[in-house]
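Next up is a structure, given as structure tokens.
Only one protein chain is missing from this complex, and each of the others stays in its spot.
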Amino acid sequence: MNRAGRFLLYAALVSTAFYALAPMWVMLSTSLKTLDEIREGSLIAAPHAPTIEPWLKAWGTACSGVRCEGLKPFFLNSLLMTIPAVLISTLVGALNGYALTHWRFRGSDFLFTALLVGCFIPFQVVLLPMARLLGAVGISDSVFGLIFVHVVYGLAFTTLFFRNYYIGVPGELVKAARVDGAGFFTIFQRILLPISGPIFMVCVIWQFTQIWNDFLFGVVFAGSDSQPVTVALNNLVRTSTGVKEYNVDMAAAIIAALPTLLVYIVAGKYFVRGLTAGAVKG
Amino acid sequence: MNIRYSSDRWLPKLVLSPTLAASLVFVYGFILITVALSFTESRLLPNWEWAGVERYAELFDNDRFWVSAKNLAIFGTLFIGISLVVGLVIAILLDQKIRGEGFLRAIYLYPMALSFIVTGNAWKWLLNPGLGLERIVQQWGWTSFTFDWLVNPDRAIYTVVIAGVWQSSGFAMALFLAGLRGVDSEIIKAAKVDGASLPTIYRRIIIPSLRPVFFSVTLILAHIAIKSFDLVMALTGGGPGTASDVPAIFMYQFSFTRGQLGVGAASAVMMLMTIVAVMVPLMYAEARSGRER
Partner (left out) sequence: MASLGIHNIRKIYPNGVEVLKGINLDIADGEFLILVGGSGCGKSTLLNMIAGLEPVTEGEITIGGKRVNDLPPKDRDIAMVFQSYALYPSMSVRQNIAFGLSLRKVPKAEQEATIARVAKLLQIEPLLDRKPAQLSGGQRQRVAMGRALAREPQIFLFDEPLSNLDAKLRVEMRSEIKLLHKRLGITTVYVTHDQIEAMTLGDKIAVMKDGVVQQFGTPDEIYNRPVNTFVAGFMGSPPMNLIPATLAINDGKLCAEVTVGPTGSKRVHLPLFGFDTSTLDTLTSTGSSVLLGLRPEHLTDTGRSNGMTANLTVPVDLAEPTGADTLIFITLGGARCIARLHPTAVAGRDEVELVVDTSAAVVFDRHTQEAIAFARV
């Protein structure tokens, strides 16, 4: 390719990068400005005199609905909900994928197809019965209810991830271990788990972003004390007490996004790599 | 068959049984209950009196439902189409032995990590008619510039497209790029030896071989589009008025804030049907081409 072509190529890529970054930049700079500066200055300009006031307010004192304690309690709710739900669904998915690939039985392929349907349904179609059920059991309005829902509807995805990964692990490996005297769980723990790093990454990142970012289940199933941060953020932005504080809104949005951004920055490259990588060859 | 020996016979089934039970009850069972609800007199509370297709009649008589269906069609088509094109183009550009590819890729991909609620709020601020994009362009000197899509009933749904594409095209890019890297390099070399130009190689050889990637990306994007709820909630709240309503919001409001369980259930069933209508032909086509390959 000639130099002009190369230049155009880089120009296109860099401007796309600016386009991708612009909203984040605007959010960040807005969150560090005073309301006056927002009203007078330019949307994309860096703050003249950065202030962390909006961040403190978003974290500790802003009103979301009737509670004026900022995002902090809801952020904790999200953590309490996301971490167990991710761990449980990933672990169960791994065991499912293992059983479906290396311990096949009559009907196991059919079972897998039947489970897969769970990946494709719009969750709206289960919301009404689930709301009733959680109410009846008495865990609606609690973090437990949310954990339960996220595990149940995450299993289809985690099972799919692990099944597709483990199907690439040669069956003779498991047979060799059985001849060596290992049983179902020993083989999983000693043979499969040590080579599952990449797919665990994929699964944990996927589930973490899905569950942390969820809004639908949160808004339908959570009570005012168990709301996840996404729901609280939405309320915070909509709660107007006089003047609209864009800087606080933006700080709150970034706070709500921080954990997934962090996961993404630290482990994102493993995600795409793991999604497309196969298992270890025997 | 031998069920007699060793725990290894029944352990796999035991391990799978909770998931199977959960799927039977919470997926299949709940779908059936929702379908059943949509044929009853349920309003504020479930009421199992048979109502035939009355709820569906109500649904189809409701202008708001048709507005939301039309919005979904507009949003879905544009969102999937633009994300596919943008994702593919960036992937191809990135595939030209670019310096700093990893860094650029990370930048394109990060919006995927964000919640639609966050994305929605970011774009709501960016597109704010008073203080956002409109004012920047005016400050740059084009003083008559107006950009009021967010509050314009005829345009509001397109702002959802803008934010959706921003968030999802990086994901499409990543999958396309992985697909491009998977193309057998010997085929490309063979084409070069045959004298094909780079654009021809892409058009005739590489892009056609990405068919399975197109399939999975389309599937995922279609799924996001049909379920889309949070993005619209955060960006426009379905407004102005009901101008940017989508079925997911319609379903939510009728079911949980307006006390119309039956109609809500009927609209949920319609959403399921839409997904089936999109997915089944796609999967069928893919399975068929898979066999031919």
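A and B label the chains in the order they appear, each numbered from 1.
As a convention for this text, contacts are C-beta pairs under 8 Å (C-beta built on N, C-alpha and C of every residue); 3 or more make two chains touch, one makes a residue touch a chain.
Quick caveat, the model's predicted, so the values are computed rather than measured.
Interface note for the absent chain: among A:80, A:114, A:173 or A:258, the touching residue is A:173. Screening B:8, B:41, B:54 or B:95 against the full complex identifies B:8 as the residue touching the chain left out.
The missing chain lies against chain A, touching residues 105-106, 170, 172-173, 175-183, 186, 190-191, 194-195, 280-282.
Going forward, only the chains that are shown with their structure count from here on.
Chain A and chain B have Cα centroids separated by 16 Å.
On the side of chain B, the complex with chain A involves touching residues 6-8, 11-13, 15-16, 18-20, 22-23, 26-31, 33-34, 37, 46, 90, 93-94, 96, 98, 102, 104, 106-119, 121-123, 125-126, 131-133, 135-136, 139, 166, 170, 174-175, 177-178, 181-182, 198, 223, 226-227, 229-230, 233-234, 237, 247-248, 251-252, 255-256, 261, 264-265, 267-269, 271-272, 275, 279. Of all the residues in chain A, the ones that touch chain B in their complex are 1, 9-10, 12-13, 16-17, 19-24, 26-27, 30, 38-39, 42-44, 92, 95-96, 99-100, 103, 105, 108, 111, 114-115, 117-118, 120-132, 152-153, 155-156, 159, 178, 183-185, 209, 212-216, 219-220, 230, 233-234, 237-238, 246, 249-250, 253-254, 256-257, 260-261, 263-265, 268-269, 272, 275-276.
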